[in-house]
Structures are given as structure tokens and as C-alpha cells.
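Pasting in a structure now, in C-alpha cells, and then I'll have a few things to ask.
As you look at this complex, bear in mind that one protein chain is not there, while each of the others sits in place.
So, chain A:
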Amino acid sequence: MGWSVVIPLQVDPSVIAQGVNYVWILVVSFLIFFMQPGFALLEAGQVRAKNVGNVLMKNMTDWALGVLVYFLVGAGVATIVGGLTSSGGFDVAAAFSYIGDSGAWIDWLFGAVFAMTAATIVSGAVAERMDFRAYIVFAATITGIIYPVVQGMTWSGGLLSSGGYIGAALGVGYLDFAGATVVHMCGGVAGLVGAKMVGPRKGRFDANGNSQPIPGHSMLLAVLGTLILAFGWYGFNVGTQATVLATTESGGLEFMGAALGRVALVTTLGMGAGAVAAMIVSTSYQGKPDPLWMANGLLAGLVAVTGAVPHVTWWGGLILGALGGAIVLPAYRWTVDSLKIDDVCGVFAVHGVAGAVGTALIPVFAVSGFSGTQLVMQVVGVVVIAAWTIIASAIVFAIADAVFGLRVSEEEEEEGLDAGEHGVSVYPEFVGDAGPDGALGSPTATDGGSDVRTDGGVVKDETVEANGGDSQ
């Protein structure tokens, strides 16, 4: 053919940039949503088979109920708190204007997937013994109030940001890029409070107060969940670098490859370093490398760099990730052995401690060089977020305790929450033998139809009397 047509570009480059950026934001929102199956598998694998359905219910509720609450309440609360704790002022109508503004809905979704991540962390700590109704109260509150207040104090320009009261007083804003403390430490600390208040699972501590292990039913699910979670985490961290194309002053477009690259690389190095560090620490502690510790370390490495990814050098991110991974085992042992808190999935060690340490140390490894003021701001920020989360969570769990009771009965805990709370069995056995109509009509029902008799001739069911003299 040998001809070509040059079509002059008659469009506003800022529209192209906006389009590309928002497609990117949507894609990463979907990726962050994919952290939910990761959490579901991770937590399901770490509990006993009789409580898997309950864990899955909690994870689905966190997402499903959470998005409703965050749309109707949470996102507005964040903006209000942002205004109230800075010079931003107080305007309820403006804070909730997103509800009627379709132009704001992609940004709302981007915020929502972070909120739901904070909520879903808590279920791992309180697994296997918390009343489902009490948990629903907490899930609604963390997405409606507890997390939005943290978001308001940081990302929505409130208390800790450069324009907030504390930020302005110190002259710098709190750095937490994608939510190591805003999301993960908030969830991890709330989980610790919940686990403390609901009390340890029966049998977790012996009469002398020494911890007794309660192994989860599938390490395979736990590790698979970890890797799915890590996949979604790329959306969490790299997606927070939300600008792919920027418009330049001359009207052209600039690709933000360096910024995206730093975030993607530091996220990856932090993850790798965290896993390797946890492998080494668990080997020296237990004698052999432990898959669950390595999986926990991988996540802790991710948490540790989540606030730091655009701010630190590549080697700084590697060190932060390694610190996060190395600290998981000692932090978990301290939670269990010293605090005597039964944090089933170790969410405080993985999300709380790693988030606090990684975020506080950002100035030490900063690309822009060390700043003492920034370090003070980081420590203050971690303390403020942790303090708010502890107080607010304690109040909400106390209310849920007063209304429903935090804990299921001892008999139900023994039988399992799947049967007790939901009337299901995730791994049913011998169902085919009894048949959907009970023993009637089933090929094995040869001993008297539906009236199942014990060998002593006593009819089983409500009509059963004591098994009489034939019992051993």
C-alpha cells in the first residue's frame, strides 16, 4: 500500500491523562478487592474445620455490609473529620455531596476498597469464638466510624496532615502512602482489642496460663491466601500512585514511570525481604523453616513498606520489609505469652506492629534525606492512630457485649460456630447415608425406618429415655 494518514490530535491532553489515570484507578480498585478472597483463605486455613463457615461469613459481611455503610456514612465521616481537625471547617452537606455526584464515584470506590481491607483484618484475630451479631456491629462501626476517622485525620487533610492541627504545629504532614497504619495498623490494633475483650479460645491457655497450640485445619489455604493477598497488594501500593499520565505546563503529557517504578520495586523488595527474614527468624527459633511464619513474614514485609513505598530508597524498602518480617514471630510470641491475648491469625504482629515500625522509620530511609521533625511526626501519627483505634474499638466491643454478648456459649464453641451460628457444615461427612429426608428411604436405613434405635431398643430422638441398664 505504502501510504499513511496523519490524523492531527484535536483533543485536550488533560482529558487523555484523566482517562488513563481513572482506568488505572478502576483496575487497581478491582485488584484491591481481590485481597478479600486472599484474607478469606488466609483466615479460613488458620482456623479449625468446624469454624471455617463462620470465618467466611465474617469476611463476606466485612465487604458486603461494609460497602453499604461506607457509601452511606463512612466516606462522609472521613471528610467531616478532615475538616474538623484542620482549618477546613465543618460542612455536612459538602462532605456527603459524593452520594449524588456520579463524577465522584470512582474516587469513592477507590476509597472503599481500602476501608474494607481494614475491616476484614479484624475477623482473623477474633475467630472461632465471637458471636456473629456482635461481629456485625463491629464490622459496621469500623467501616462507618473507626476507619473513616483515621482516614479523615490523615488522607482527608485532617489532624495529622500538613494542614491539620498537629501537622501545622510541627510543620510537616504525616507520611503513610498507601495505609500501613491508616488501614493495616488500624485493623490489626482493632483485632487485638477484640481478641483481648472476647477472651482466648477454650484450651488456648492451660491452667497455668501457658499457651497451647490450636493448629489451623489447612496450611495450604493459608499460604495460598497469602499469595493471593500479595497479588492484590500490588493494587493497594502501586495503585496509590494513582497518576500514570501527568499534564506538563507546556500542554504535553508526561509518563510517571519513575514514580510508579519506585513504588512497584519497593513493594516487591519489601515483600521478598519480609518473607526471607521471617524464614530465617523462624528457623533459628524453631529449628526448621516454617511455611506459615514465612507467609506471615511476606505479609508483614508488605505492611512495613506500604506507607513508605514512594518515600524511601530501594535499599531502605528492603530493610523496612526485612524488619517487618523479622519482628512477626517475636511480636506474636509477645502477644500470646506476655499479653496472654489469643490473636488467632496473628493480625497484631503482621498488620499492627509491622505497620507501626515501617511507617515510623520512613524518615530514616527517605530519598529526600533524614528529617528529625518528620521522625517526630511519624511517631506522633502512629501513637494518635493507635490510641484512637484502641479507645473506639474498646467502646464498640463493649456495646456489642452489652447488647448481644461478645462470645458464643461454651457448648457452641465446642461444637463449632459453623453449626452453632449458621447451621451448616463446611466439610460434611456421611450426608449421603442419611439422605436429605433423614434415615427414611436411605439404603442404610435397615434398622427400623426413621426411628433410629440403639442396640438397647430405645427409640432415639426427643422420645428417647435414658439408655437404661444396657449402657456400659
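FYI, a contact is a pair of C-beta atoms (placed from the backbone, for glycine too) under 8 Å apart; a residue touches a chain by one contact, two chains touch by 3 or more; residues count from 1.
One rule holds in what follows: contacts and distances are computed from a predicted model.
The chain that is not shown carries the UniProt protein name "Nitrogen regulatory protein P-II", picked from "Nitrogen regulatory protein P-II", "A-type ATP synthase subunit A", "3-isopropylmalate dehydratase small subunit" or "Phosphate transport system permease protein PstA".
The hidden chain makes contact, of the residues A:V73, A:V364 or A:A419, with A:A419. Here the missing chain is touched by one residue of A:P213, A:G251, A:G369 or A:P428, and it is A:P428.
The set of chain A residues touching the chain not shown comprises 203, 414, 419, 423-425, 428-431, 433-439, 452, 454, 458, 460-462, 464, 466-467, 471-472.
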